[in-house]
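Every protein chain but one is kept in place in this view of the complex.
So, subunit A:
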């Protein structure tokens, strides 16, 4: 149950660093709906291929995208499994918070009986 504890602080920092950049958020968005190659991605930005490659590497280290080789191309895809897991858990936490807020409302406004 506590297997991943030791990496949580650093992975949090990595995640926020990765998402703090507009180009990287854009790369992530593009790699959710399709699986672009690094050179296809590079065509969208006014920066060198190497710079785009570095952005992809930051996203990869944060666990947000995966890269796989296809011939001489590097294809980039968002880690959908991770995003799906995150999304399902956030749904769960939403229900926890909705319940808490309903209970807080009862504390703030005691019902007459």
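Note that in this section contacts are C-beta pairs under 8 Å (C-beta built on N, C-alpha and C of every residue); 3 or more make two chains touch, one makes a residue touch a chain; residues count from 1.
Rule of thumb we're sticking to: contacts and distances are computed from a predicted model.
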Per UniProt record, name of the chain withheld from view ["Cellobiose transport system substrate-binding protein", "Cytochrome c biogenesis protein ResB", "Carbohydrate ABC transporter membrane protein 1 (CUT1 family)" or "SRPBCC domain-containing protein"]: "SRPBCC domain-containing protein"
For subunit A, residues in touch with the removed chain: 1-9, 11-12, 15-16, 19, 28, 63-64, 82-109
